[in-house]
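What you see is the complex with one protein chain gone and the rest in place.
Then we have chain A:
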Amino acid sequence: MSVFNKIFKLSKKTAKSLLNNKPPKKLLKTELFSEEDKAYILKELTNKEAIERRESLANQINTEDDWQLVKKEITKPVIKLNRYYAAVAVLVACLAVGYLIKQNYTSVDAPQIIVNNIEVGSDKATLTLEDGSQVELGEGTSFESENANSDGENLIYKKPNPKNSQIAYNYLTIPRGGQFFVELSDGTKVWLNSESQLKYPVSFVEGDTRKVELIYGEAYFDVSPSTENKGSKFKVYNNNQEIKVLGTEFNVKAYKEEFNVYTTLVEGKVEVGIDDKKEVLKPSQQSNLDLQTKKFKVYEIDVYNEISWREGIFSFENKNLKDIMAVLSRWYDTDVIFENKSIEKEEFIGVLGKDQDIVEILKTIQNFGIISDYQINDKTIILK
C-alpha cells in the first residue's frame, strides 16, 4: 500500500474516532509520524483556536464562484490548430499585420458589427399534442397534463397506464437556438439538439416494441433496458434507417441539410439497418449512412466530440470551418456567409463553451488569422 493510501486511511480512522469521542488510536500508534507531528495534527483538529482559524479561512472560499472561474477558463474558445495549419496561421498572421498597417493609411475600417441580434441558445421546444394543439416550452414556462409535465427545462412523461392500448403520438420540435430534454413513459431519456424533431407515443403499450422516430436533427438516447419493460424492444427510426436497440446509450445525427445519418454508440449494443442491410455497432463506433447510395460505413470514433453538446460544450477535432459554422449556426440561430470560400476547408481542433457570446468565438478565430475579418448584421455572420 502506498504511503498516500495509508495517509487517507489514517485520516478516515482518525475522523471516525474523534467523531465518536474516542482516542484516535490509529494516529497515536502510526509510524508515519513523529510524536511531535502527531501532537501537531491532534492540535489542529481539536484545539478551539485552530478550529476557529480554519473556519474563518474556509469562509473566505466560495467554491461555486471559483468553479465558475475554472469553468470559464476550460470552456473558453481554445482553438488549437493542426501543426500544418499552425505554420500557415503564423504566416497568415504576419501577412495580416502587414496588411493592417497598410490599411491604416488607405481606408476607414468598415464596422464589424452593424446590428447584433444573435443570442446564445437556451432550453426551448414546441410540444405538439395528440389533438394537434401546440404548447411552447422554455425557461419560465410550466406545463402539466394527464400524461406529462414540464418545468420549462425538461418534459417528463408518466408511467403508462396498463389499461391503455391505444397509441397516441406527441411531437417535440426544437427550434434553432434551442435544446431540450424529454423522458419518455418507459423511462428512456432523450436529449434533443437544436433544429430537431422527435415523434413518440404518449405512452408505450406494454409488451409491444417501443418505437420512436427522429424525424430530423440530432438526439442522444439513454434507453431504458428491455428487461425493465417486460422484454419489449426499442427502435429508433430515421429516414428509413432503423436502429434496433439492445439497452444502451447512443447519439443519432440526421440534419435536414445533410445527406448522411450518423449513429454513434456510447455504451451497449445497437444494430443499424436500412432495407435489408444491417450493421452491428460496438461502443465507440460510428456508422455513417449515405442516404443517396443507402450504404453504411462503420469506423472507430472519439465519442466525446460527438456527444459533448449535451453537456454544454462543442468539441471539434479536425473539423473544417464550414462544418463548425454549421453547428454554431444551429445553436446561435444565425446564417453564415463565407465571403472567402477558400477558408471553408480550414481545419480546427477546438473546444467551445455553448454559453459563449458569438462575438468572442469569432474574435478567437480571427486572432488565429484564419479569417481576416467578420461582420455581423442582424442574424447574419459574414466571414471574410
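We take it that a residue touches a chain if its C-beta (ideal position, glycine included) is under 8 Å from a C-beta of that chain, and two chains touch if they have at least 3 such contacts; residues count from 1.
The rule is short, and it goes like this: contacts and distances are computed from a predicted model.
Novice: Can you tell which of "2-oxoglutarate ferredoxin oxidoreductase subunit beta", "Sodium:pantothenate symporter", "Carbohydrate ABC transporter permease" or "RNA polymerase sigma-70 factor" UniProt lists for the chain that's not drawn?
Specialist: "RNA polymerase sigma-70 factor"
Novice: Of A:Leu18, A:Val135 or A:Val359, which residue touches the hidden chain?
Specialist: Of the candidates A:Leu18, A:Val135 or A:Val359, A:Leu18 is in touch with the missing chain.
Novice: One chain is left out of this view; which of A:Phe33, A:Tyr216 or A:Phe338 touches it in the full complex?
Specialist: Looking across A:Phe33, A:Tyr216 or A:Phe338, the contact with the absent chain belongs to A:Phe33.
Novice: Which parts of chain A are in contact with the chain that was left out?
Specialist: Residues of chain A in touch with the missing chain: 1-5, 7-12, 14-16, 18-21, 27, 32-34, 37, 40-41, 44-48, 51, 54, 57-58, 60-61, 63, 66-67, 69-71, 73-75, 78, 302-305, 311-313.
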